[in-house]
Every structure is written in structure tokens, then in C-alpha cells.
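The block that comes next holds chain A.
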Amino acid sequence: MWLTNSSVGRKMVMGVTGLFLVLFVTFHVLMNAVAIFSAEGYNAICSFLGANWYAILGTLVLAAGFVIHIIYSFWLTLQNRRARGNDAYQVSKRPANVEWASQNMLVLGIIVVCFMIVHLVQFWAKMQLPELLGEHIEPGMYFIETTFSQVWVLPVYLIGFIALWFHMTHGFWSAFQSLGANNSIWLERLKATSNVWATIVCLLFAIEAIWFTFML
Partner candidate 1 sequence: MEDIKKDKNNAAQTVLDSKIPEGPIAEKWTNYKAHQKLVNPANKRRLDIIVVGTGLAGASAASTLAEMGFNVLNFCIQDSPRRAHSIAAQGGINAAKNYQNDGDSIYRLFYDTVKGGDYRAREANVYRLAEVSNAIIDQCVAQGVPFAREYGGTLANRSFGGAQVSRTFYAKGQTGQQLLLGAYSSLNRQIQMGKVKSYNRYEMHDIVIIDGRARGIIARNLVTGKLERFAAHAVVIATGGYGNTYFLSTNAMACNCSAAMACYRKGAFFANPAFVQIHPTCIPVHGDKQSKLTLMSESLRNDGRIWVPKKLEDAKALQEGRKKGSDIPEEDRDYYLERRYPAFGNLVPRDVASRAAKERCDKGYGVNNTGLAVFLDFSESIERLGIDTVRQRYGNLFDMYEEITDVNPGELARTINGKDYYNPMMIYPAIHYTMGGIWVDYELQTTVKGLFAIGECNFSDHGANRLGASALMQGLADGYFVLPYTIQNYLSDQITVPHFSTNTPEFDKAEKEVQAKIDHLMNIKGKRSVDSIHKELGHIMWEYVGMGRTKEGLEKALKLLKDLRKEFETNLFVPGSKEGMNIELDKAFRLNDFITMGELIAYDALNRNESCGGHFREEYQTPEGEAKRDDENYFYVSCWKYNGSDEVAPTLIKEPLHYEAIKVQTRNYKS
Partner candidate 2 sequence: MESNISFTLKVWRQAGPKEQGGFKEYPMKDIPTDTSFLEMLDILNEQLVEKGEEPIAFDHDCREGICGMCSLYINGHPHGPATGATTCQLYMRRFHDGETITVEPWRSAAFPIIKDLMVDRNAFDKIQQAGGYVSFNCGGAQDANAILIPKTAADEAMDSATCIGCGACVAACKNGSAMLFVSAKVSQFALLPQGRAEAARRVKAMVSKMDELGFGNCTNTGACAAECPKNIKLSNIARLNREFLCAKFKD
């Protein structure tokens, strides 16, 4: 199977799942924004994404996307380490136009995953999961309020968002490159789009977190 056997196929899988996750975080940040303007609206969205078949299906697809992306990332890194060989360079310098993020995607990804676990424990484990188990749950806004009232949460979230920003600035255009949808002209355009998109998404996330911490 060329999606697992060939390097280009593997990269395509990374690209497709990555783009999917970009779409997900984009929806997520927009959904959060609702909480700023209308508590009822947010609660409605939360109950809409509760234990319905479409929400469950969405969650499963999303989870699969995450899992594949993460498994492939470790797998690729392992292969790349092996390809690199055992001897490291004594002196190694990053060329000026190589993004720092691009060489540290795994580390950034791990930070994002850690943050995600915290986030899942704080929200998903109290929202969709109990609902699936048939338990009664509070409306969405309740969890926002309780979570962000803890002092340590905001800094942790901000760290997560910064890592996500770095991860996305490279991942976004890189996905297009891996899918072959790139050329010399579009390379710069895609890189700019990456930066703008990642900045909007992560800034919105940060603003929302700050809002939830101080304004609610």
C-alpha cells in the first residue's frame, strides 16, 4: 500500500490529516467566539454537538485524524532519524530562510498534544463522554467558567496556543507542498497564508482564553 510504503504517500497522509485538523481548529475557534457574545448560543452549540449520531461520527473521524497524524509523525521521525545516521554534525547552522518551526515540528506537536490532553480532560471528558455514558451534564458555559477560574489554566493554554501557532505556520503550507499543490509563485503565497491563518486562529484562541479568564 503506497500510503504506508512510499515516502510521498506517507507525507500525503500527514498533509491530508493536517489540513483536516487545521479546519477543525478553525471551526473550534469560531465556536468559542460564540461564547463571548452569547452564553445561550454557546450552550446550544454544545448540546448540538452532544451525544448525537452526527456528533459521534464527527468525533470519531476527528479522533482518527488526530491518531493517524500523531502515529505517522512518530513513525516518520523514527525513519528520518535512521536515515540521518548515528553521527551528528559537530557544528550545524540553520540557513536563514529555513523556519525554526519546520525543524521542530515533532516537539511542537508533542506540546500541542499535551495541551490537548489537558483540554480534553477539562472539557470533553465532562461533556460528550458522560453524555455518551448516559449521565447528566451541565451546559457548556459552566465548564468554561469553572475551568478558567483556575489560575494555572490561562498560562498553560497560552503555551499551547503558541506551540500550535508555530506548528500551523509550517504545517499549513507544508501540507499543500506535500500534496503537490505548490509552485515557486504559490510557495510564497501559501507561506503568507499560513502565517496569517495561524495568527488569526491562535490569536482568537488567546483572546477567548483571556476573555474567559478575566471577563466572565
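To be clear about the criterion, a residue touches a chain if its C-beta (ideal position, glycine included) is under 8 Å from a C-beta of that chain, and two chains touch if they have at least 3 such contacts; residues count from 1.
Criterion applied: all candidates are chains of the complex that A comes from, given by their letters.
All of these numbers come straight from a predicted model, not from anything done at the bench.
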Q) Given the candidates 1 or 2, which is the one that touches chain A in this complex? A) 2
Q) Which bits of chain A are touching candidate 2 when the two form their complex? A) 2, 5-12, 76, 79-80, 82-99, 102-103, 105, 170, 173-174, 176-184, 187
